[in-house]
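The complex appears here without one of its protein chains, the remainder shown in place.
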Amino acid sequence: MSEPLAITLFSGTDDRLGAAAVLVAGAAAMGRPVHLFLQYWALDAFRADRIDRDHGVAPEAGTGGAEAMRRLHDAGGATWVETLRQAKEIGDVEIQACSLSMDLLEIGPEELDPLVDGVEGVAAFWMAAERGQVLFI
Amino acid sequence: MSEPLAITLFSGTDDRLGAAAVLVAGAAAMGRPVHLFLQYWALDAFRADRIDRDHGVAPEAGTGGAEAMRRLHDAGGATWVETLRQAKEIGDVEIQACSLSMDLLEIGPEELDPLVDGVEGVAAFWMAAERGQVLFI
Partner (left out) sequence: MSEPLAITLFSGTDDRLGAAAVLVAGAAAMGRPVHLFLQYWALDAFRADRIDRDHGVAPEAGTGGAEAMRRLHDAGGATWVETLRQAKEIGDVEIQACSLSMDLLEIGPEELDPLVDGVEGVAAFWMAAERGQVLFI
């Protein structure tokens, strides 16, 4: 089970980031190297001054879904930030920001949360994704 | 063409579930084993008392897109539920609910539509997804 997993994280809402974090943590716990590439709104969610904020949920969540997310939060359930932090502690998880998205959103490397390991271009992402499974979330 | 296909179904709108059902049915008809993992709003859409309801479409569908979906429905076009049911009849299609999402949405196994074969954790999903193609929808 050492097949690499590469994920392009595009979405920045707490529900999609939550699903991504669980998939990453599960793969990392099984010994798989995981490479995350942050684009657009996911990158925005990893700014140091925003990462712990409420990032909302997809419109389709509706009132019931948004309430379920809040209930989980109030009950002390792990956030996607905590789940990703744990995944990095137990496994081989690398998080890279997409350089084009950095330019688009006018973000400097010093504005990113320490969970982010660096900035890379799309060619570097595809090199890291070579011969493994790949997801777009 | 017996490479396995694993899909994490996250979205619960009729357009995304429709696209997923067509991809699943196509792969199953070609003899590929397909494993579906239901998270968040997709899981919610598989509740027995909700599966046949209107689940809406993504906001980007706009008025024209929503009308196209309604026209298809009124013309007797197969819904994603019917397409998935047929895919299970002709091929090797397994549908599992994500245990964490079951907890999040406070759903019990008895509340799920019979199309769902069981409940599993993320480790079981990654075991099933081993060495095949994987999608996040």
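By written order: A and B. Residues from 1 in each chain.
The rule we apply is simple: a residue touches a chain if its C-beta (ideal position, glycine included) is under 8 Å from a C-beta of that chain, and two chains touch if they have at least 3 such contacts.
None of the values given here were measured: they were computed from a predicted structure.
In the full complex, chain A touches the hidden chain at residues 8, 10-13, 39-41, 44, 55-56, 58-59, 98, 100, 104-106, 121-123, 125-126, 129-131, 133-136.
One chain is missing from the display, and on chain B it is touched by residues 1, 3, 15-16, 18-19, 22-23, 25-27, 29-30, 32, 58-61, 64-65, 68-69, 72, 77, 133-137.
Please note the rule applied: only the chains that are shown with their structure count from here on.
Rotating chain A by 120 degrees superposes its CA atoms on those of chain B, with the angle stated to the nearest 5.
Note: centroid distance chain A to chain B, computed from Cα atoms, is 23 Å.
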